[in-house]
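All protein chains but one are shown at their positions in the complex.
Chains: A and B, in written order; residue numbering restarts at 1 for each.
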Amino acid sequence: MFAAVNRKNNFKITAVFIYIILIAGVLVTISPFLWMILTSFKTQSEAMRIPPVLLPSDWHFENYIRIFDKLPFGRIYFNTVISSVVTVAAQLIFCSMSAYAFGRIEFPGRNAIFLAMLSVLMIPSSFFLLPQYLIIQKIGLLNTIPALFMPNLFSAFGTFLLRQFFISLPDELEDAARLDGCNHFRIYSKIMLPLIKPGLTSLAILTLRFSWNDLMWPLIVNTSADKMTLSAGLSYLQGQYSTDYPAIMGGACLSILPLLILFAMFQKQFIEGIALTGIKD
Amino acid sequence: MAESKNKKSDCFWGYFMIAPNMIGLGIFFFYPFFKNMYNSFYDIGAFNVTKWAGLSNYKKMISDTVMWQSLGNTFKYVLIIVPFTLVLSLLVAVLLNTKVKGQSVFRVLYFIPAITMTAAVAIVWRWLYNGDFGILNYILGLFGIPSRSWLSDPKIALFSISAVSIWMGVGYNMIILLAGIQGISGSYYEAASIDGAGPLKKFRHITLPLVTPTLFFVMTTSLISAFQTFDVIYMMINSNSIALNSTQSVVLYFYRNAFVFSKKGYASAIAMLLFVIIMLITALQMKLQKKWVNYG
Partner (left out) sequence: MKLRKIMVLFLCMSLLAAMSAGCGKSEPSNSDAAKEMAQTGETDTAGEVSQTGSSGKQVEIRYAIWDKNQEEYLQKAADEFMKLNPDIKITIEVTSWDEYWTKLEVAATGGSIADVFWMNGPNITKYARGGVLLPLDDFIANSDLDLSNYPASLVDLYTIDGSKYALPKDFDTIAVWYNKAIFDAAGVDYPSSDWTWEDMVEIAGRLTDTDKDVYGIASQYNSQEGSYNTIFANGGNVISEDKTKSGYDSEAAKKGIQCWIDLLEKGYSPSEASLEETPGYIQFESGKIAMLWGGSWRIKEFSQTEEIADVIDCVEVPALNGEKASVIHGLGNCIYANTKYPDEAGKWVEFLAGETANTIQAESGAAIPAYTPTVSIWAKSYSKYNAQAYLTAANDYSYAYPVSANTAEWQQYEADYLKVVFSLNMTVDEACDKLAAEMNKVLSAE
């Protein structure tokens, strides 16, 4: 009896302890964002006041208008969205096709080619940067929107990831379809593709995150302001208006917003998609 | 007869379906790989004026102290970022896996940095870290801790940057680990409970061994990304900062050589070195994994 009470108390204490740790972690995770949002509505001198003021005295929404004055932000949004959407769509198509072939068709040289492809995964991406730049330059695409996404349309990682999903599908599906006279492309597109939707979601999310974030490539490949992406735009904003903290924080807010909204809408898919990448190893 | 026809068609479809991706990879990855190797033997100066250089780029690398320092920095980043990220994300994942209320809310909140643009995160943290107007110094000041120049003091800037990387990585890796933990069959725990094992014991003998495959995956990806740290440093450290040499990673040094100092041949040689190092570490890791990863 006594022991049981003690144990119950113990549980309670542990539970409280767990909550404290988790909530502290959440605070550390979230408070920089809150500070960012608050700063973005302050005046410049308010932002640089010591001791700091928590809330802006007035909510200066005009800071955001100022950002749009300083940068063609609408245009930059557009570039980023276009480049991300194209990248995601292309990777889904190209990677799933090749993943199907690598996973479910036997053809000569398959394993060798697959291994060669995997080697790309091991190589740091900066390794490809210079020659990729020279290629884009040669085909005359510097400073254009296609330059932003061109090299990212193809992916070794995506192929590898989706192949895992294709492999795990049962052979019977394929055999039945083959008896009905379906060719591989039909099996792929009509039967198998719908079954690996979770894998496609995973890849879509990872790719979206990647292309949304990418900094070095857009920085190098596009030089004019109206061909920038959000990351490059932020870097520009910081370089050009190093002291206008409210505007810089506002820019950061604006660049975070779209993915945050998408995340809010597709929370479950995001989290499951990311989680899956670890399990399908 | 039908068999061979099938084989022929397999062959066709196989090549046909891998063609788009492989051609793209060929142009944008395989060719650049060899081209880069080739470039490392040339002197490529401003405006791509190219001259044969033999091994001189590699020789130069040996005596380039900045290069070795940036390599050292990179290892420091890896050694700080990877373990902290793993431990913290595992901790959060394990705590979330207990029967806490609002698990999904926690998950979402922790995940937010993972969907935030790195450039934006770096900008925000730079502002928090600011030695004169940053809130971090102010908060520490309330506890009597003296102000610091978090990003321009060469002794601590690297740690400040690592902290941001860890902060960004925990939520993302936690999600993967949590999924791994939740995939462990409940029967193990039930059996352990019957044997009277406490939570710590359960963690030590069930959760930890069974989550090793996921842990391995998380470790590999964090390792590769820590080796390529660039964005955070680029956004947080000015090119004229005194802390630059003590914070710049190999990738940043590569970038500066290629696109700031216009020494593209030398930059290619640096990339080669990074490539060899990552290959070695991946191989080492693959070998070591047999010792600790449990594929039961």
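The working rule: a contact is a pair of C-beta atoms (placed from the backbone, for glycine too) under 8 Å apart; a residue touches a chain by one contact, two chains touch by 3 or more.
Keep in mind it's a predicted model, so treat the numbers as computed, not measured.
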{"item": "Sole contact to the chain not displayed, among B:56, B:103, B:182 or B:241", "value": "B:241"}
{"item": "Footprint left on chain B by the chain that the document does not show", "value": "46-49, 130-133, 149, 151-154, 238-243, 245, 259-262"}
{"item": "Contact footprint on chain A, counting only the chain that is left out", "value": "45, 48, 50, 68, 70, 72-75, 77-78, 81-82, 85, 133, 136-137, 142-144, 219-220, 223-225, 235-236, 238-243, 258, 261-262, 265-266"}
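Assume only the chains that are shown with their structure count from here on.
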{"item": "Cα-centroid distance, chain A relative to chain B, in whole angstrom", "value": "15"}
{"item": "Complex contacts: residues of chain A adjacent to chain B", "value": "14-15, 18-19, 21-22, 25-26, 28-30, 32-33, 35-36, 39, 47-52, 93-95, 97-98, 100-102, 105-108, 110, 113, 116-117, 120, 122-132, 134-135, 150-151, 153-156, 159, 183-185, 188, 209, 212-213, 215-216, 220, 230-231, 234-235, 238, 245, 248-249, 251-252, 255-256, 259-260, 262-263, 267, 270-272, 274-279, 281"}
{"item": "Residues of chain B defined as touching chain A within the complex", "value": "7, 9-11, 13-18, 20-22, 24-25, 27-33, 35-36, 39, 91-92, 95-96, 98, 100, 106-121, 123-128, 132-133, 135, 138, 167, 170-172, 175-180, 183, 199, 213-214, 216-218, 224, 227-228, 230-231, 234-235, 251, 254-255, 258-259, 264, 267-268, 271, 274-275, 278-279, 282"}
